[in-house]
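Have a look at this one.
So, chain A:
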Amino acid sequence: MAIPIEMPKMSDTMEEGVLVAWLVEEGQRVSAGDVIAQVETDKATMDLEVYDDGVLLKKVVKEGESVPIGGLIAVLGEEGEDISEILERYSGKKKAPAKAEPASEAAPAEAASQPEQSARAGDGAPAPAATAGDGAETRIKASPLARKLAREYGLDLRTIQGTGPEGRIVRRDIEAALARQRPAVEVAAPAPEAAPAPAPTPTPAPELLYESVPITPMRRTIARRLAQSKFTAPHFYLTVDVDVEKAVAFRQQLNELAEAQGRPKISFNDLITKACALALRQHPEINASYLEQEGEIRRWKEIHIGVAVALEDGLVTPVIRNADQKGLGQIAEETRALAEKARQRKLQPQEMEGATFTTSNLGMYGIEEFTAIINPPNACILAIGAIRDVPVVKNGMIVPGKRMRLTLSCDHRVVDGAMGARFLKTVQQYLEEPLNLLL
Partner candidate 1 sequence: MASKTRKKQQATQVDQAAGQPNGQVVQLQVPSKPIHFEQTFETYPAGAYTHEELGLSREDLLAIYRNMLLQRRFEERAAQMYGKQKIAGFLHLYIGEEAVSTGAAWSIKIGHDSVITAYRDHGIALALGMTANECMAELFGKIDGCSRGKGGSMHFFKAEKKFFGGHGIVGGHVPLGVGIAFAHKYKEDGGVCLTFFGDGAMGQGTVHESMNLAALYKLPVVFIIENNQYAMGTAVWRAFANTEFYRYAANYNMPGALVDGMDVFSVMKALRKYVALAREYQPSVLEVRTYRYRGHSMSDPAKYRTKEELEAKKKEDPIIRLKSYMLQHGLSTNEELDAIDADVKKEVQASVEFAEKSPLPPLESIYEDVYAQPDYPFLA
Partner candidate 2 sequence: MAIMQFREAIRAAMIEEMERDERVFLIGEEVGQYDGAYKVSEGMLKRFGPKRVIDTPISEAGFAGLGIGAALNGLRPIVEFMTFNFSFVAFDQLVNNAAKIRYMSGGQFKIPIVFRGPNGAAGQLAATHSTSTESVYSYFPGLKVVAPSNPDDAKGLLKSAIRDDDPVIFLESELMYSMRGEVNEDPEYLIPLGKARIAREGEDVTIVAHSKSYWIALEVADRLAEEGYSAEVIDPRTIRPFDFDTVVQSIKKTNRCVIIDESNPFASVSSEVAFQVQQRAFDYLDAPVLRVTAKDTPAPYAKNLIEYYMPSADAAYEACKKVMYVD
């Protein structure tokens, strides 16, 4: 019996995947566990493996096509098997959830979950292939306004409980859903849509005026998560100028040692990771998340430091787990390995999940100071600037010194000014007396 191969969910935030490459040809025999294709999710490029033996009867999607979770990718079976039933079952809601939701749900759900798609396209159009057998109850009842807002804010109506007559989802339900993510004030002003669309100016050849760059799953995730963070978490910023003269010398000593022992070098960033981890141990209120839906602030018992890694077309934050318990050497080793994997798009989802604090370093680009957007659900992110050679006054004399600016972005729902300042002071102390990092 032929088997449909669907797009699996490959990360907690994945909604769709792009089939980047087929590794197997149609007609080729495969065994359970074989990788048949590569899929780019919002976070990484993943291997798509099969769980059954058989012949790849049909590739349903082409390379480069995007498929939502549950959408049909391929059909596996025995030579000559009739797969028309499977194709039919998935057609009409091609690339739509297979069984999670009945077909008639597809239209609103899709519209809601893919706000980036032409917003108007789904409007008024009949739900594609409202196949027989769908109970009337399965239709989502929502007011036109609620549907519009859900589209605009990328909410999935299926996840929202309606409180209107007969369970109709109405404005207040959308507001409640949004309030879990951001202040309700935002709801009142969905300005971009309220204003009439600008009159289409007759551009002779629009393709000449700009280059159209597709929004990759990674870009989409960055956009959504950071926008959500910036709009929801009230940020404030604390900056400290750290004297890193000792730390620079300290690192030099360590690296001379490492070289002698044939171990990887330790970067300045590794020192900061360690400093942060230790400081978090002393300030558990910073190692926390504001969880409105759960109605609590969660202070995490483990300290996992996310380290932002720039890629050519985005950024990822691999996580150094339990960094407070790891030596500098281990931190250095892990960070280097993860960064390398990230650049090769080989990070596994679990390697990017669960950070409780994040750092971002633009020092290597000469940026002296910047503010970063908090990586939700973290309470803080530390933005690391470049090490500067500065004249400092020491014992009444002007002498060369080394300084580095650290800027802490804090979520004011969790962290207050003094709280953040105390934490930052601790980080500073670790870096100014780096021997403490070894204790």
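Selection criteria: all candidates are chains of the complex that A comes from, given by their letters.
Basically, a residue touches a chain if its C-beta (ideal position, glycine included) is under 8 Å from a C-beta of that chain, and two chains touch if they have at least 3 such contacts; residues count from 1.
Predicted, not measured: the structure shown is a model, and the values here were computed from it.
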Open item on the list: Please state which of the candidates 1 or 2 is in contact with chain A in this complex.
Closed with: 2
TODO: Spell out the part of chain A that touches candidate 2 in their complex, as residue ranges.
DONE: 143-148, 163-165, 170-172, 193-194
